[in-house]
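Quick one: structure below, then a few questions.
One chain of protein is taken out of this complex; the other chains stay put.
All chains are identified by letter, namely A and B, in their written order; residue positions are counted from 1 within each chain.
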Amino acid sequence: MLKIDNVTMRFGGVVAVNQFSAKIDPGEIVGLIGPNGAGKTTVFNMVTGVYKPTSGDIIFTPNGTSQSIINLRPDQIAQIGICRTFQNIRLFKELTVLDNVFIGSHLRLKSGIFSSVLRLPNYTKQEKAMYEKAKYLLEKVGLYEEKDEKSFSLPYGKQRRLEIARALATDPKLLLLDEPAAGMNPQETQELMEFIENIKEEFDLTIFLIEHHMEVVMGICDRIYVLDQGAHIADGDPLEIQNNPKVIEAYLGVD
Amino acid sequence: MSIQEFLQHLANGTSLGSLYALIAIGYTLVYGILRLINFAHGEIFMLGAYIAYYGIFFTPLPWWLVFILASVLTGLIGLLLEKIAYKPLRNSPRITILISAIGASFLFQNLGILIFSGRPKAFPAPAFLNGVLNIGGVSVGTISLIIPVVTIILLVLLTFIIQKTKTGMAMRALSKDYEAASLMGIDINKVISFTFFIGSFLAAVGGIMWGIKYLQLVPHMGVMPGLKCFIAAVIGGIGNITGAVIGGFILGLGEIMLIAFLPTLTGYRDAFAFILLILILLVKPTGLMGEKIAEKV
Partner (left out) sequence: MKDNKIIKYIICVVVAIIAMIFLNFVLDSYKVRVLNLCFIYIILGLSMNLINGFTGLFSLGHAGFMAIGAYTVAILTMTPEMKEMNYYMKPMVSFLQQINMPFIVALIIGGLLAALFGFLIGAPVLKLTDDYLAIATLGFSEIIRVVIINLQSVTNGALGLKGIPQKTNQFFVKLLRDIFGISLSHSINLLWAGIGAIITIVFMFLLMKGSYGKAFKAIREDEIAARSMGVNLFKHKVMSFTIGSFLAGIGGGLLAVSLGTIDPTLFKFSLTWNIILIVVLGGMGNINGTIISAIVVTIAMEALRFLDEPLNLGFIQTPALPGLRMVVFSIILMTVIIFKKDNVLKSTLVKVRGRYAKN
């Protein structure tokens, strides 16, 4: 599905990510963990086209055919099936909850701006389907009741779920979740884990996630990559990672 | 074109470039710290010239003292402008503060028309400044030689302030990383006020010298130089003082040379800066000396 091949990201003199490689197979849930400032979000930013890696390549294989995505813009990457959520929630604040999700499917719209203004049948049919889908997704994440509220008025946990719904509206093959459980209590976290498993099955997704809550990572990830100071230090299944001395060292700072 | 004529144009271009550089510094300092285009900066330039005008007419003070006091007073007006029009909006969307800046610019212009009247005023420059020097067949206005000298002195002073003093260091820290600097206990308000004071002071010096050179004051005299100097700052790489100075000289010399070599294009003189701007933005959007800043996601 996704192959990150030896990527390095350098900002001026700072090396944020150093020769990182990873491979994600279709249908997997893969975790990316590491201490603060390890470069996890930078990896996401490179995969979604926000940053262009200084060196290395990223190959995406949505349906048999592979292509390098490092030269694509973020919107082109969303178009071919990679979508994400943000660590520091980025909703369209002044827009309603429903519109936030609705915009997620704008990229699949096949009508021009003038058919939308003239409300030609070809457009209205698509618009109706987009709204249906948005409503369905809102039901799925349990926000249907709030669909007409402005998104900034939602409580924090619901905003996170709304971001996931918005990302799902783009029909991704690969979903990147940046700390989906941040700020959630144990019960919400438990629900989130079930929710992630659930959408993975229903929408046939592959999921790549950054998380600090170890119970989430250990609970749902098939495999885990560990970053420390921009460098790959370990990968493997949850059990291996838990017992890897290097990982323990990175987290506890033993020297 | 004879070599004498060329040298004459060169002197003219250098003095115009110096004026542009002085004004451009104000834009670049403010933009570096607040990421704000201070649209009212051109009007500050205009105010400097008018205050000096009234100072000469209505006070018995010698002209040099009037010029210094007028520049200081204009600096204070710039400082006050920030307190009233920009400070309340510091955490608002950027478009809000830009509109406030445009509002302030327009307010100053119309206050100018109301108070100073829209009719042009002749700047009462001391006679010896208006003299013409003849050096080896090249006749150059005295002021055209004085302007670059004053500019260089001020630039040296500014560099000293920014590199050596504590406030200067705080200014640099703020423009590098606003949030981190504010967490380090820098008194942001003080530094911003100081920045506006310095920028406005330099603009006022520019305005006064402009008055001596071109002899005429009108309330909208700041509009074109203001826009051009912002462009100069962008060309040099906004936020970078050296860049602003280089940009100012490129624009000033470019404008004069354009007219000198292609006199048919004289009418398009004011369009030159904007065309240069668009070209620069296409080729090197960060300007000549600017660094690319990675966006935070």
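We adopt the following convention: contacts are C-beta pairs under 8 Å (C-beta built on N, C-alpha and C of every residue); 3 or more make two chains touch, one makes a residue touch a chain.
Just so you know, these numbers come straight off a predicted model, no measurement behind them.
Of A:L91, A:L138 or A:L174, it is A:L91 that touches the chain left out of the display.
Looking at B:A11, B:I25, B:A70 or B:A85, the residue that reaches the missing chain in the full complex is B:A85. Touch with the chain omitted from the figure is made, among B:L7, B:I99 or B:L215, by B:I99.
Considering the complete assembly, chain B touches the hidden chain via residues 35, 37, 84-85, 88-89, 91-96, 98-100, 102-104, 106-107, 109-114, 117-118, 219, 223, 227, 230-231, 234, 267-268, 270-271, 273-275, 277-278, 281-282, 285, 295, 297.
Chain A meets the missing chain through residues 48, 50, 73-75, 78-79, 83-84, 86, 90-96, 99, 102-104, 106-107, 109, 113, 116-119, 123, 126-127, 130, 148, 150, 166-167, 169-170.
One rule holds for everything that comes next: only the chains that are shown with their structure count from here on.
Centroid to centroid, with C-alpha atoms defining each point, chain A and chain B lie 47 Å apart.
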